[in-house]
Structure formats: structure tokens, C-alpha cells
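Structure provided below as C-alpha cells; questions to follow.
In this view, the complex is presented without one of its protein chains, the others remaining in place.
Just so it is clear, A and B label the chains in written order, and each chain counts residues from 1 on its own.
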Amino acid sequence: MIETSNLTGQRIKKYMQEGKRFDGRKLDEFREIFIETGVSKNAEGSARVKIGKTEVLVGVKMNVGEPYPDSPDKGNLMVTAELLPLSSPRFENGPPKFPTIELGRVIDRGIRESKFIDFEKLCIKEGEKVWTVFIDIYSINDDGNLLDAAGIGAIAALKNAKIPKYDKKEEKIIYEEKTKEKIPLAKDIPIAITIHKIGNNLIVDPTRQEEDISEARVTIGSSNGIISSLQKGSETSLKEEEFYKILNLCEKIERDVFKKIEKFLK
Amino acid sequence: MTTKTFKRPDGRKVDEIRPMSAKVGVIPNADGSAIFSFGETIAIAAVYGPKKMHPQHSQNPEKGTLRCTYNMLSFSVQDRIRPGPSRRSTEISKITEWALEPIVILEKYPNMVVDVHINILQANASTRCAGINAAAMALAHAGIPMRDMVSSISIGKLDKQLIVDVNKDEEDWEEGEGATDIPISLTSSGDITHFQLDGKIKKEELKKALELAKKATKEIYEVQKKALKELPGVEND
Partner (left out) sequence: MSERKIVIPGEMIAKGNDFLPGDGTEKRGEEIIALRYGLAEEINKLVKVIPLSGVYNPRRGNVVIGKVELITFGGWVIDIGVAENAFLSLTEVPRFVNKDGLDEIMDIGDMAVVKISAINKRGIDATIKSRGLGKIDEGMIVPVNPNKVPRIIGKEGSMINLIKDETKCNITVGQNGLIWIKGDKVEDELFAKKAILFVTEKSFTSGLTDEVKKWFEKEKKNNDN
């Protein structure tokens, strides 16, 4: 399939001027979100998230190791993402390129800075043994907005996770035996929303075609109104008013998305 | 050789395959895609191509190139795998390519490549076999001309007992002669496209293993065929 030219992109932009999108959504409307948890049994926790046709798979694994010297009483977090070649003709095998790295780091920041995980409760023996939480994000089909899907997937997988049994004497993890203990999480869920600027319009949850003509984007991670992470991407600059518009829009979208996903996260 | 009283860890009969499931058209972006599972082992495959091959110096002017990659998701196994290729995944990628190469007809696509990407979403042994089964379906689904379908199964020997479709507990079998793992891939007309072994086995037992594989791959072929013939999965714009 040839990568279509900007012809369709021009049409998308023109339609947006009228406040409309090809699939009938409003500019600030998300596609249907679907979350399924516990989809990979060897993971401590896992989730499959679909936003429209975009699909990601996120898994949580836990390991015991030494804490970092500057946080001897805290557990650790490591978030990695992989844009799998099977999810898009644009992704190739090989070492992670920038979009992959950025995705992992943005989601990491969103979870870490919001203090969603209570790292102190993940300490087994201060200075010696702490839990490390690994969150691994994989794209399964890219139809735009992998970032927001990944963020939702990470939260869902964390909520789904159960801590494996740790034998303190043998200093070994017995993965087959899961405890009933869940990862210590805060009540307020951090949600990452990316807002895109296309022409004079701001939109949310772009399809791949819309993402192709996005000029600038801002991803904001917030929980219960407190912003804990922010990333502006792409080379185009934003005017101050546009930036404030984005901040205001984000609050509304965060509430809308939360409403859409809360039934899945019980 | 087959003892009716041999107890497999999950209670299966010696020639019983775990419940299988298969579906095509699971990745909208791909030209062809499929998911295949043996019990708790789940493999997903996507095919992109035929398409122009880069770098140009890798192009084959006589016919198209088949290129396979196999990778396990980090959380597909109990002990997390660090993301990225490993020697094992590189070897299995090549084995998969060899398992499928004899049946794809790429003479009409010189200088082009057909990419097959396999990922293991959940592992309970026999992952390369599940991967090959998914890949064969995805290739057909993508419209790649093929002489035949390929079906793959792992035959095992636990001590002296031959079994069909090895799971993780059986892979780790330690009693007696231990575990011998024999993954085999066959076309529906019985040609062998892939054969591996590690363990210890006598020639006669190996012949019996192949007989078991022939029977098992017939069952797998029916599952693959059924998945491809289910209409809703056929659309792939």
C-alpha cells in the first residue's frame, strides 16, 4: 500500500475547520475504549487496550534486587516500550528508535511523578532488597494515539497485578505462587492525554491519518486535576494562547476518558 | 512404546494436543495476520508484503525474499526476558524461515520481500511451533501464493514415553532419561520442512515420533483451515 500523499490530509484539515472528523467524532471526542485485563498469564499483571483500531498490550513483571543508593528504602520502576513491526508497515526490527524511546519515557514519567506507586511499600529490607516493577508496553496495531493507549494500558496492568511470593530465607521469588497482595497504588489514577494541533484546531485521539498531519502535540499526565508530567512534541511552536487552550481542554478530556475507563478498572 | 497408563502432568493422553484456537485478520494494518494457540501458548503473526526490499543490495533478482522474525514478549514467560533480540530468537527466526520457505512461491516477486513477524504473547513451551502455525495462516491470509500449508507440532519423549505437544512441565521433565524435545513442521502432503531435536533418542523411536507428528499435524491443519474459512476474518482492507 502506498503511503498516501497529503491530498487526504488537506481534506482532513478542511473538514476539521467545520469542527468535524472523518469518522463522525467531534474534535474533542475519544474513540471507543476497550480494556481487557489478565491477558498474559505469566505476567504479574497485564492488560490489552483498544482505542478504536489501535491496540496495545502491556505487562507487569516484578523482580527483587538492590535499591538505588539514593533511595535505599524504595522499590524501583522501569518502563519500556516496543513499537512492534507487526503493528505497522512503518516499524522495523532493530534497536529502538526515538518514537519508541519517547513513548516509554513519557509513560514512565506519568506514573513515576504522579506517585501512583507507593515505592516505600515495595521495600523488603532497607538498603538490601526491594521490588522492581517492570512495565513493558507493546504495540499490536497502530491506528494513531499509541501514547494514550499505552498510558491506559500501564494503569490497567498495574491495577491487575498481584505480587508474587518472595521467600525471604531462600531469597528467591516463587512466581507460581501469587499472593493476594496487589501493588500498593494511590487512589487517584494518573491519565495521560495527548492533544494535537492541526491547522487552527486542537484535536484529541487522532487516527493514524490525522496523526500524520499533526503539527504539534502536548501530552499531559494528571490525576485528579494535578498535573505531574508534560511533554510537548514535534518541531512546530505553539502560541501562548494555544498552550492555555490545551491545558483547559486537557482537564475536560481527562474527565471524559476517566468516565470511559472506570468500569474496566474496578 | 505408548503406555496407556503414563500420566502426563496435566492429565492428557500421550497423543493428545492441548486445546487449540486460531483466528485470522487480527491485526488490521497487516496484509495478513493470524493468532494461534496450543493451550496457554499464544503466538501472533503478521505478514507485510510483497513489497520493495531495502537495502537494495539484499534484493534477489530471481525471486522474492521471505524474511521471518520471532520474538517473545518480555512478560510471556515467568522470568522476564529483557526486550530485544537474543541468540535464541535469532535462531528460531531462521528456523521459521526455513520451515516456510519451501511452500511459498515468490518467483513472481523479484526484488521484493515478504516480512513475517511472529511474537509470543504467552509461553507454555512449543512457542516456535505455535509461531510457525500462525505464520502459515498469516501468509495465506495475505494472499501470498503457496504450494501448501505448513503445520507444526512438538513431539516429546519423557524418559521412554513419546508424547505429543510438549508443555513447560514436560520440557523440564527430569525423571529417567529426562526430556527430549522434537519440534517438527510438515506440509499437508507430508513433506518435512522443519525438524529439530535435543535430548536422546533411538532411531526407531525417532521414526515413531515422526509418525506421531504426521497424525498431529493433520489435526492442526484442520484448525488452520477452519480459521481461514471463517468469513468475518477474511476482510483485510
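Please note the rule applied: a contact is a pair of C-beta atoms (placed from the backbone, for glycine too) under 8 Å apart; a residue touches a chain by one contact, two chains touch by 3 or more.
All figures in this text were calculated on a predicted structure; none of them were measured in a lab.
Of the options B:I103, B:I201 or B:A216, the residue whose C-beta touches the omitted chain is B:I103.
Interface note for the absent chain: among B:I118, B:A142 or B:L158, the touching residue is B:A142. The omitted chain makes contact with chain B at the following residues, 31-32, 49-53, 103, 105, 108-112, 140-149, 187-189, 224-225, 228-229, 231, 234-237. Residues 1-8, 10-11, 14-15, 18, 20, 22 of chain A touch the missing chain (whole complex, contact as defined above).
The criterion applied here is as follows: only the chains that are shown with their structure count from here on.
On chain B, the positions that touch chain A within their shared complex are 27-30, 33, 40, 44-46, 48, 51, 69, 71, 73-80, 83-85, 115, 117-119, 121-123. Across the complex, chain A meets chain B through its residues 39-44, 46, 53, 55, 57, 59-61, 63, 80, 82, 84-89, 93, 95, 134, 136, 138, 140-143, 175-176.
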